[in-house]
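With one protein chain removed, the remaining protein chains of the complex are shown where they sit.
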Amino acid sequence: MKLLRGSIAWIYALVVFGFILLPVVSLVVFSFQATNLPLPPFAGPSLRWYEALFADSGMVEALRNSLIVGVISAFFSTMLGFLSAYGLARYRPAGAQATRAALMTPLGVSYLVIGFGLAITANELALGRSLVLVTLGHIIINLPLAFAIILSQMRDEDETLEKAARDLGANEWIVITRIAIPVVLPGLLAAFLLSFTLSWDEFIIAFFLADFDVTLPIEIWSQLRTGLDAKTNAAGTLVFAISVVTLTLAYVLNRAVQQRSRRP
Amino acid sequence: MTIRRNWQGWALVGPALLVTLVLFAAPMVMVILTSLHRRTGGTTDRTLSLDNYVRLATDSTIHQALLNSLEVVGLTVFFSTLVSYPLAYIIAFRVPVKWQALVLLLTVVPFWTSYVVRSYSWLLVLAKNGVMNQSLQSFGLIGEPITLANTRFATVLAFVHFFVMVSTLTIYASLRQIPNNLPLAARDLGASPWHVFTRITLPLSIPGVTVGAFLTFVLAIGDYITPQIVGGGNELLLPQLLMLQVSRRGDFPLAAAMALVLLVIVAAVYAVSAKNLTLERRR
Partner (left out) sequence: MTGAGIEIENLVKDYPGHTALDRVSLSIDPGSYTVILGPSGSGKTTLLAILGGFVEPSSGVVTVDGHDVTTVAPSKRPTTTVFQDYALFPHMTVGQNVGFGLEMRKVNKKKRGDLISEALEMVGLAHTSDRHIADLSGGQRQRIALARALIVKPRVLLLDEPLGALDVKLRRQMQDELTRIHDTVGTTFVHVTHDQEEAMSLADTIVILRDGRIEDMGSPERLYLNPATAFSARFMGDSNVISGTVAAGGDTVDTVWGTIGVAQTNNPNSLVTLSIRPEHLELGPEGPGNLGEWVVHESHFLGQRQRVVARRDSHEVLISLPQTASVRPGDSVILGVAPDRAKIVKGDA
């Protein structure tokens, strides 16, 4: 009986993982397709679609835009998230609960509504549409997450470290940059990389706020509407590859940082 | 001392609050305001009126879209939870501890591909000559290819594919928080494995189920891409209706009213489930 239960578990897990992974595996495999359509039979492997991708200036531009928007918005989300987490955790000002709730509210609102709201507002203020607006949109959706992640990394024991530093004569700037930030560095990295990853593949807000300079998801969307070919598979695989690299980087950096600070 | 603490605390938190005010609160106010305007002819009439809300209350297309959204998302939450729970359980209790993080990662990894591309891939899988039809035929379950793409089935399938990840993670977290000695104590007192599951494990994992379901609900109900691409716009859901007002008809006011409906639905669901929405360990 126990053996049967055990094998049912493994069969189930395999089926579900198959369900989850199959579309992705076929996506990646058919990006190397030699013929036109990303459909069986597989006549590969061929790099023609990657060549096509990089020859496509629209795609390349969009890729570049996504990277820039991603990095900048992630940076600001993380920085603002850190400052507010630090402020709340260490200074405990009055109304901390309300502040925390206020900062987290955007999480409860669909990206559709946030994007739409920003679009209307930009329209009223005659700000038009631009990548700058897209960046702002990404900042506001990632700020609550960065804040929550970093706040969860701030423990009361670390405050003792900061008190010790002040006791030894350090000013606030040094306390923050030399003590507080290094201690929560894993959290900062996690927040940054998560924000980047979420911004990188974000469609709806970018759709509302960008005009001719678009991000990668929008470019892919436009191209897909005119016809399906394996070039989008290549784009998807590329997005995948970049995400894998980013998250592996996160993991490696995190390990390195944790080794150095070796929290008890 | 308290005064200094307060002031510096506010200085640090200030920027984030300001950003939230400008980039979130203000736009939300704009949405509310805009919903009270009217679009007539080709221009926007800014006199405040509740016309849009009257429209919402009476227009059957809108009602249908709302109903469709709730049904599709309801099905999604139901099936995602159903599929995720056993998976989370297996990962939490059958996979050796040191491999658990890696296996969880494996559930998440597929979603690092482009959302847009992935949605289109489903169209291929579900096409008349796609993988699914071919397998169904080879297993002798159907005689001729059936229409799978551009249906509600396709939308729910694609949604479940994505949201299984969310619930698996939250349910896993909940399961792992159960102290190891609770099942031991239950067994010690005579509980069978079934009882250990139903009386101890399951009740204590409800927070994970609830958080996962809530997140799935919020994310799915506002999702435009999947129903649009995979469902083919054959069945209109609320997000698509909203986008139609924006892109085709330029009726921002009505769209704004719809956006508020979305917000209200999410808020209502949150209010109902707030009690259970924490993954923290109950002491």
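General observations
Going by the order they are written in, the chains are A and B; count residues from 1 in each one.
Following the convention adopted for this analysis, contacts are C-beta pairs under 8 Å (C-beta built on N, C-alpha and C of every residue); 3 or more make two chains touch, one makes a residue touch a chain.
Since this is a predicted model, take the numbers as computed values, not measurements.
Although it is not drawn here, the omitted chain touches the following shown chains in the complete assembly: B. The hidden chain makes contact, of the residues B:L33, B:V95 or B:A191, with B:A191. One of B:L70, B:V131 or B:I200 touches the chain omitted from the figure, and that residue is B:I200. Residues of chain B in contact with the chain left out of this view: 179, 181-182, 184-192, 195, 199-200, 203-204, 282-283.
One rule holds for everything that comes next: only the chains that are shown with their structure count from here on.
One inter-chain figure worth recording: chain A and chain B are separated by 18 Å, centre to centre, where each centre is the mean of the chain's CA atoms. Looking at the complex, you find that chain B touches chain A at residues 5-6, 8-17, 19-20, 23-24, 26-28, 30-31, 34, 83, 86-87, 90-91, 94, 106-107, 109-110, 112-118, 120-125, 129-131, 161, 164-165, 218-219, 221-225, 239, 242, 246, 252, 255-256, 259, 262-263, 266-267, 270.
Residues of chain A touching chain B in their complex: 6, 9-10, 12-13, 16-17, 19-21, 23-24, 26-28, 38-40, 80-81, 83-84, 86-88, 90-94, 96, 99, 102-103, 105-106, 108-114, 116-121, 123-124, 136-137, 139-140, 143, 147, 172, 197, 201, 203-204, 216-217, 220-221, 224, 228, 232-233, 235-237, 239-240, 243-244, 247.
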